[in-house]
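Everything on this sheet refers to the single structure shown next.
What you see is the complex with one protein chain gone and the rest in place.
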Amino acid sequence: MTTERPKILTDKTHIPGIETFDVYRKNGGYSAVEKALKTMTPDEVVEEVKKSGVRGRGGAGFPMGMKWSFLAKPEGVPRYLVCNGDESEPGTFKDHWLMKTIPHLLIEGMIVSSYALGANTSYIYVRGELMYVVRILEKAIAEAKAAGFLGKNILGSGYDLELYVQPGGGAYICGEETALLESLEGKRGNPRNKPPFPAVKGLYQCPTVVNNVESIATTSWIVNNGGDAYAAIGIGRSTGTKLISASGHLKKPGVYEIPLGLPVQEFIYSDEWCGGIRDGHHLKAVVAGGSSVPILPAAMLLKTANGEDRLMSYESLSDGGFATGTMMGSGGFIAMDETACVVKNTWNFSRFYHHESCGQCSPCREGTGWMEKVLHRIEHGHGSMHDIDLLVDVAKKIEGNTICPLGDAAAWPVASAIRHFRDEFEWHITHPQEATRPGAIFKGHMELV
Amino acid sequence: MKVTIDNITIEVEPGTTILQAARKIGPEVAPPAMCYYEPLKASGGKCRACLVKVTAGSEKDPRPMPKLVPSCITQVQDGMIVENTVNEQVLETRKGIVEFLLLNHPLDCPICDQAGECHLQDFSFQHGVQQTRYEEERRTFEKQDLGPNIQLHMTRCILCYRCVFTADQITGKRVHGVLNRGDHAEISTYIEKAIDNDFSGNVIDVCPVGALTDKTYRFKNRVWFTKPVDAHCDCEKCSGKVTLWYRGDEVIRVTARKNQWGEVLEFICNTCRFERKNTSDWTIEGPTKVARHSVISANKYGANKIVPEFARRLAASQYKDVHEGRDTSQLNIKQLPEERFKQLIPPAGESAVAGIRSIQNWAEDK
Partner (left out) sequence: MIETSDKPRIEFTPERLERAKEILTHYPEGRQKSALLPLLHLLQEQEGWTPTEGMDYIAEFLGIQPIEVYEVATFYTMYHLEPVGKHVIEYCRTGPCMIMGGEEVYAHLKQKIGAQDGETSADQLFTIKPVECLAACGWGPCFQIREKYYTHLTIEKVDEIIDELRK
């Protein structure tokens, strides 16, 4: 079954040369800027975004229009829009793909969004490793500026906007919005305590909106087609489409734009999307929304606790809470077949968070390292049974007690792996020799699909 | 504005934080603070020792706050209800924070100059768990000299950032800072460089632990064997208001004066701190009231409390021959006979402080 799939972000990405201004423009690009600046007030743009129901695509899923309406507007104080292109969550590579493939889509979105928010200087913060993407964006910005879509008095509307790209320096934590702002101010990426929120005191202590690349890129379509048309796509409060970064043991890993509400089963197995698990293997577990979200065993991912088909939507993925559900997160869909070792993967993620903790607050600074070391021990055959409970307890002591959500993000993968794959952890402890053999596969009572 | 903390209601100014309000009520309900330091702007929010439960956000919106909040940086709202010592979750979380802070901590109180006036000791006494569950290797760093008078034991640092704020806000040009990140983060100058500024010595006083210490005082004595006296002088650079720490007739240390919460309100210059070590340099005001923090004034740690392993080790440590190369002849005390030593170490389940107090009594007898 292949129905006509709505394409909001990827309708033009197949066109050769789409990264250039001319090709993008010839294919209808920058029409949203024309429409917004010539026929709409900023508040009308905000209104359309609100109506669309689009939710932040950076991970938290906070309604974008609502976030925009919280922006403080004191007299005489500049406001900023900062685009979060730090994309470093393991399993997520959609923003990277979008920015390098169709840079003008983001720039167009930045212009209409900045206009809506009344920002005259905006920044796109891109992780430093993607320096080649920084250069692509800078070139695209220069083209757009030359064509009069940026700079002073854009299209004669009286609206001015300067847009800059800022590279990071290599730090996952700078994806957290307040750490990003600190980094943009030329400091260490230490997240700030909140409140105050960026909407009140953000960049340079001025009101600021931080949005994900994908979130901002959708705004052009919303301006062109209206918020209601966007809201008509998707399911329930999960409106529109979402870019999913699919990786792991899939036949066709890659970036896909899916209508929210697509059954998970279809996403994995249909040839239209991932094409199923690589030949001769079976699905064991999935991390459905980037490394931070709880890992689920295959069967639990495909069906909710009530036996319904699980859908790719914010609500359905989190159905069952942490007991049997997970989260949409940033849409980093990591599939693992039976050859993947959950203990090893949990240790690997744990090392990631340990490596990326900024070190400001004690639970995360100390707890992430502790969890990593204990997991390393178990993975290498030196664990003991009480280590498992210790991990659960340490995760619990970190969760909710830190300055920023990195603490939670470090705790959840550990807690969920133990919740759902405890037998595999125990096997590592009781059968260290077997478990540490290269290529060892746990053949416990895991349900493969 | 009205705020209720542990069932005690108090009226405070708008803008007051929960911690400040609690301190106004008194030490019984004041949450511990390892990073917050009222005189330093931007301090607080990092250590998470002061987390409390807000069971009602305000009169207008009486919903509870979903997570524990850092009391040092959370402002009270009218009608807010806060639970600190009466809340199980808070106490349990705090145990976790102690454990985290001690995870990579050397526990070398026996050779640490801060012992006896260390906020981390106090914190673990009051809130700690019985025993560490940490079996991994601890992180270590080399000792560093930050100029001729200040020594940095990075291993003991809890990354409260107080010394960084102090250098920024009091000394102008900062030459030390926080390098690296995560649990590799460290206080350092990066390149070899002396902290050279008239007010640099204040970083010693703000440091809650024995990470930054006064080299002119190192190993001179245990703080509980010294006699603190308030004094002042006519100083052209600072207020000249200090505390002198005496051993016999000798001034062995000069510090700024600390309030009941261990905070310095008037910072002093390096001349007062490092160079004026004669009684004749000073006008004596009288004995210093010993701050609530110090282990010496430990009467608040009541008996019958389960004493953390850490505290027992501390009590034991008071009589270890503390440091190779350390000049023990300078100490007021001699090695205790073995049986006396054992007697002083309280068995688990009893107050370590009882032990310390009997040690003190014994020392005073001598």
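The chains carry the letters A and B, assigned in the order they are written, with residues numbered from 1 in each.
Following the convention adopted for this analysis, contacts are C-beta pairs under 8 Å (C-beta built on N, C-alpha and C of every residue); 3 or more make two chains touch, one makes a residue touch a chain.
All figures in this text were calculated on a predicted structure; none of them were measured in a lab.
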Per the touch definition above, residue among B:4, B:20, B:166 or B:189 touching the missing chain: B:189
Which residue of A:19, A:89, A:176 or A:399 touches the chain not shown here: A:89
Contact residue for the chain not shown (choose from A:68, A:159 or A:172): A:172
Which residue of A:355, A:380 or A:396 touches the chain not shown here: A:355
Missing-chain contacts mapped onto chain B: 142, 144, 173-181, 188-193
For chain A, the residues touching the chain missing from this view: 78, 87-93, 95-96, 121, 123, 127-132, 162, 164, 166-172, 183-189, 204, 245-249, 253-255, 287, 291, 332, 334, 336, 339-340, 344-345, 348-349, 352, 355-356, 358
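Everything that follows uses one rule, which is that only the chains that are shown with their structure count from here on.
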Averaged-CA centre spacing for the pair chain B and chain A, given as whole angstrom: 41
Chain B residues touching chain A - in the complex, by the definition given at the top: 45-49, 51, 67-68, 70, 73, 93, 96-97, 99-101, 103-104, 133-134, 136, 158-159, 178, 180-185
Residue numbers on chain A that touch chain B, as the complex places them: 171, 173, 188, 193, 354-363, 365-370, 373-374, 377, 390, 397, 400-403
